[in-house]
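Note that this complex is displayed minus one protein chain, with the remaining chains in position.
Let's turn to subunit A:
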């Protein structure tokens, strides 16, 4: 059965520990960078740069790392920060971009 990739992504995230925050059934983004990071991760997989499951595993690992070093009710918990970390690691691992250019570009944007 041919299904849309977005539908597959949704189904694979249903009810699991790594499912994104939501309000009243809708995805909950608090800032623009969160929705961009969300969209980039799905777009890269959709274009075949990695399997969606690979991203999920990277995300699960990033969440587990946080949980291992913080109290579970730590108010600094930020789901999309873990999402961003997983995305960044995967993009660097796959050599889609290299660490140096990512650092340089980030600094440039911060100084602007």
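Keep this in mind: contacts are C-beta pairs under 8 Å (C-beta built on N, C-alpha and C of every residue); 3 or more make two chains touch, one makes a residue touch a chain; residues count from 1.
Simple rule for what comes next: contacts and distances are computed from a predicted model.
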| item | value |
| --- | --- |
| Identity of the absent chain, which is to be given by its UniProt protein name, from "Chitobiose transport system permease protein", "Nitrate reductase gamma subunit", "Protocatechuate 3,4-dioxygenase subunit beta" or "nitrile hydratase" | "nitrile hydratase" |
| Subunit A residues that touch the omitted chain in the full complex | 1, 3-4, 6-7, 10-11, 13-15, 19-20, 22, 24-27, 31-33, 35-40, 42-44, 46-47, 49, 80-81, 84, 87-88, 91, 96-97, 101-102, 105-106, 108-110 |
